[in-house]
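Of the protein chains in this complex, all but one are displayed in their positions.
In this document, chain identifiers A, B and C correspond to the written order of the chains, with residue numbering beginning at 1 in each.
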Amino acid sequence: MSTHRFEPDHYFITLGSHEPVLRVLPGDTVITTTVDARGYDARGEQVATRPNPQTGPFYIEGAEPGDTLVVHLDRLSPNRATGWGNAMLAPNVADPGYVSENPAAFQWETTIWNIDHEKGTASLEQAGARLGTLTLPMSPMLGCFGVAPREGQALSTRTSAECGGNMDYNGFVSGVTVYFPVFMPGALFFLGDGHALQGDGEISGTGIETSFEVQFTVDLIKGKPIEWPRGENGDYIFSVGNARPLDQALQHATTEMLRWLQADYGLSAREATLLLSYAGEYDVGNVFDPAYTMVCKILKRVLPQPT
Amino acid sequence: MSTHRFEPDHYFITLGSHEPVLRVLPGDTVITTTVDARGYDARGEQVATRPNPQTGPFYIEGAEPGDTLVVHLDRLSPNRATGWGNAMLAPNVADPGYVSENPAAFQWETTIWNIDHEKGTASLEQAGARLGTLTLPMSPMLGCFGVAPREGQALSTRTSAECGGNMDYNGFVSGVTVYFPVFMPGALFFLGDGHALQGDGEISGTGIETSFEVQFTVDLIKGKPIEWPRGENGDYIFSVGNARPLDQALQHATTEMLRWLQADYGLSAREATLLLSYAGEYDVGNVFDPAYTMVCKILKRVLPQPT
Amino acid sequence: MSTHRFEPDHYFITLGSHEPVLRVLPGDTVITTTVDARGYDARGEQVATRPNPQTGPFYIEGAEPGDTLVVHLDRLSPNRATGWGNAMLAPNVADPGYVSENPAAFQWETTIWNIDHEKGTASLEQAGARLGTLTLPMSPMLGCFGVAPREGQALSTRTSAECGGNMDYNGFVSGVTVYFPVFMPGALFFLGDGHALQGDGEISGTGIETSFEVQFTVDLIKGKPIEWPRGENGDYIFSVGNARPLDQALQHATTEMLRWLQADYGLSAREATLLLSYAGEYDVGNVFDPAYTMVCKILKRVLPQPT
Partner (left out) sequence: MSTHRFEPDHYFITLGSHEPVLRVLPGDTVITTTVDARGYDARGEQVATRPNPQTGPFYIEGAEPGDTLVVHLDRLSPNRATGWGNAMLAPNVADPGYVSENPAAFQWETTIWNIDHEKGTASLEQAGARLGTLTLPMSPMLGCFGVAPREGQALSTRTSAECGGNMDYNGFVSGVTVYFPVFMPGALFFLGDGHALQGDGEISGTGIETSFEVQFTVDLIKGKPIEWPRGENGDYIFSVGNARPLDQALQHATTEMLRWLQADYGLSAREATLLLSYAGEYDVGNVFDPAYTMVCKILKRVLPQPT
């Protein structure tokens, strides 16, 4: 159970079967850094190109297709004093007629936010005549992270799939444990695209984008295949569907949760259905990226013990 | 500001320009009852036919097209000792391949739940080998309510639209204020389809369906047109989009919130966008009915005072 | 088998259970007129209000819920010298980013076309610097027609459903036989919204809109329920799905064709699937109206005789 400090010197804009930057064992902890979505690091220097350049891949010894990779997000910390974010809506989230009648609201503009690490806030000065300085609480999260996809694919970090990727879900914060299906030997874990905060849906196409220091701990569940990313925090277990349209992302998340409840909690299909139908919840991850993200979650306290 | 007690003797399964059952003034309060989605009342007797038979319509004096109807949900109380709910998933919420391979999970079955008014819970005995008796906290809500639609339409209570209807959103609970566009003289307010509780999405096609006693208070904002239903609780303001697919419901809700923030809170388009993008949230209402429901919401504490 | 000449003096903008204007027997023929989508008649006078005012309803004696109404479109003839049509795209048919960057292409503009009945063409003068006068062959069709919907609904003539309505499919031309499910006693057949011609998808939101003289002949198939409109021409049988998104319209049309092939042509599910998969075709009706329309069709010559 070693702790590795890893300083990246190159980055990837696809999740694919690239040469590993570090080999780690199940149980190991890694402390590393990520650059922002346009490749700017802690010093504000551009060291990689957009979109969402990734640190990694980390090769997890012993990981084989059909296993589940466990990634505990121990700590996600923005590591510079500013972040940036778009100040316009993505045109796909508004009524088409509203877009054609109000095109100015959809013109690209970016803003610089000040990060106050002590107060745990991000602030935009001159947000507008009514808002003045807009200050919001930080909730640092990873926007894009995951493993190498199946069959030797290399997927753009613009999008996401069964292997994770650019899910842009604001529930991926410190303390969360994430589960990924392993498709390639070593799993090949990548991470990047930290957001100091993000609204549901990432409807401007960004969170408050900045560079991070990240500490994570990996583990492996041998011989256990899952189909979509899953996660767990103190209160909830959740499954993650990535697809367009949102309806299909919801189908993936719901189906994965059904499988989870049956396989790991010993529930019959009827029991799983009753719990999901009357106690299940959904979160909207992103509705901007090529694949949207929908999360299906359920309170641990209404679940029986895992079997 | 009178309080009316109204005991219905007939019900409607469309929201349309039907003969009003009662005429009330802005500021008036109504105490009435609703039957469950199949038309069973507090005594367990069937007095109307499915789907979602409605009490009303209530004619609000002075309401004209272009006004906004305000409905404060003062109290929503299940008024019998049982409710019923489906124990299978709606096939549209799971992956199509999962449906064809696990058809048994989608076969229609209904269950009877016991309502404990004192403890505020609903319980299903024999939910399954692992769950035993499944007990969940109640959170009584109205599934289907709204006003007569535009242009003399009569819309089935299976679905929803700009006028409200079968939105099946579990946020429509006691204490919430709801705003509807007025399309026809008198607005013609209908209500029904109470759920003792419901998960996000109503993915079995039902909540725990039961009859209710409901107290509500109406008001009118003259000369203020809105395009979609809106709501407000202690913490949030929210807008409601009803459409298929979910992406379009989200577009309607997002666009309506943009309009709201600009018209009532004095925000520029840029300010509204910044708030929504970095502090906005989404709730999934239903993904079962002919029109799905998506809710866009924002914390009041990040908003400036209404102008 | 009478032939009725019927001159309308009022019109409806919902398909609903309105008072019939004429009662006819199965086998009867009706010759009548329709006004254009904004209510202008053969003389160019506005006699009704938009959208898509309907002639009818015609009560077919003996028609009961569970029957199939047969409507043969004997003749569809534009009856004035001009039509009108939009000269901008509907913003929902283009990429959202294209809309926000080229809003001028989506600004509402209408054009007047000259109809040459002898040549069978419609022409727009000054279509632009490169096109000069744009002349296209006419192919007169009905955009909006159908029967009263189930459960006493009254549906706007903006949209369509199981009962037909504003399907805007350019295959509904002279010589076609259309089949509608009967939901209400007498079926209550409506018709209107003639187009001199229309491209696939009705992507500007209109065809070349004009008033028509229409001759149609009705018949009844007793005790035969169908779920969606169907049609037949010399070469094809086809089924019509009306819904959003297009994927769902396609699901409805495909499923209805499966049912048709099995029930009327004696095919097993496997045989129906083989034919549809390897010889089936799709047409896009409209992608503009609240419900889109997708048509599934198959050549009669690859089908066995109906049983």
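Points to keep in mind about this one:
Throughout what follows, contacts are C-beta pairs under 8 Å (C-beta built on N, C-alpha and C of every residue); 3 or more make two chains touch, one makes a residue touch a chain.
Owing to the predicted nature of the structure, the values given are computational and were not obtained by experimental measurement.
Within the set C:77, C:102 or C:233, the residue that contacts the chain not displayed is C:102. Only one of the listed residues, C:22, C:47, C:127 or C:221, touches the absent chain: C:127.
Checked against the hidden chain, the listed residues C:47, C:93, C:221 or C:263 yield one contact partner: C:93. Think of the hidden chain as still there; on subunit B it touches residues 90-92, 96-97, 99-101, 103, 106-107, 245. Those residues of subunit A that touch the chain absent from the view are 13-14, 16, 150-156, 243-245, 247-248. Listed by residue number, the positions of subunit C touching the unshown chain are 85-89, 92-96, 98, 102, 104-105, 109, 111, 124, 127-131, 134, 136, 197-204, 206-208, 245-247, 250-252, 254-255, 258, 265-271, 273-284, 287, 292, 302, 304.
Note that only the chains that are shown with their structure count from here on.
One inter-chain figure worth recording: subunit B and subunit C are separated by 34 Å, centre to centre, where each centre is the mean of the chain's CA atoms. Between the Cα centres of subunit A and subunit C there is a gap of 47 Å. Among all residues of subunit C, those that touch two or more other chains are 245.
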